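Quick one: the structure is below, questions incoming.
Here the complex is missing one protein chain, while the rest keep their positions.
== subunit A ==
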Amino acid sequence: MARRQTDEEFTEFVHAVWPGLYRTAYLMLGDHQLAEDLVQTSLAKTYASWRRVKEPAAAPAYARTVLANTAASWFRRRSWRNERPTETIPDHGVEHDASTRPALVDALATLAPRQRAVVVLRYYDDLSVREVAHALGISEGTVKSQTSDALARLRVLLGDEIAASEGASRD
């Protein structure tokens, strides 16, 4: 049975999970202020529904799911949807010098918002296809197709060896 947490305990929890969630949010959004807003909003929602967390050990994963859900709801807004991926892809097809490749965050910024979220949750937070689908409220098929599309674009920008065609098999 869940017990009521104290504000002191929740404060401790916020300090513990904040850095990891902030990094995930920054990779998803590519903007420090938005990342801070996203994490703050997500942790406020976590506080409001804390009784759903039955085991303290599950709390960080729960907060991360709330963060992904919140990001997904932001992406559904018209203003986010109107954000298009960069149309012109730099031609790095024959260039293999890592120092000249665009930074990863810049490369991620060329992806559609939901693709960014899928890639970050899979390859930074190491979630399975199923877990990403659950967190973002989309089907597993969509996760796989978004991953495939995103990796294809990242291969062009970052080089084949960075995002080889592993596709959706990392389940």
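Definition applied: a contact is a pair of C-beta atoms (placed from the backbone, for glycine too) under 8 Å apart; a residue touches a chain by one contact, two chains touch by 3 or more; residues count from 1.
Note that in this section contacts and distances are computed from a predicted model.
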Among "Antimicrobial peptide ABC transporter permease", "WD40 repeat domain-containing protein", "Putative solute:sodium symporter small subunit" or "Spore germination protein", UniProt-listed name of the chain not shown: "WD40 repeat domain-containing protein"
Touch criterion as defined above, residue of A:Leu38, A:Ala68 or A:Leu154 at the omitted chain: A:Leu154
Interface with the unshown chain - residue positions in subunit A: 7, 10-11, 14-15, 18-19, 22-23, 26-27, 32, 36, 40-41, 43-49, 54-55, 58, 73, 76-78, 81, 83-85, 103-105, 111-115, 119-120, 123-124, 126, 129-130, 134, 137, 139-142, 145-146, 148-149, 151-152, 154, 158, 161-164, 166, 169-171
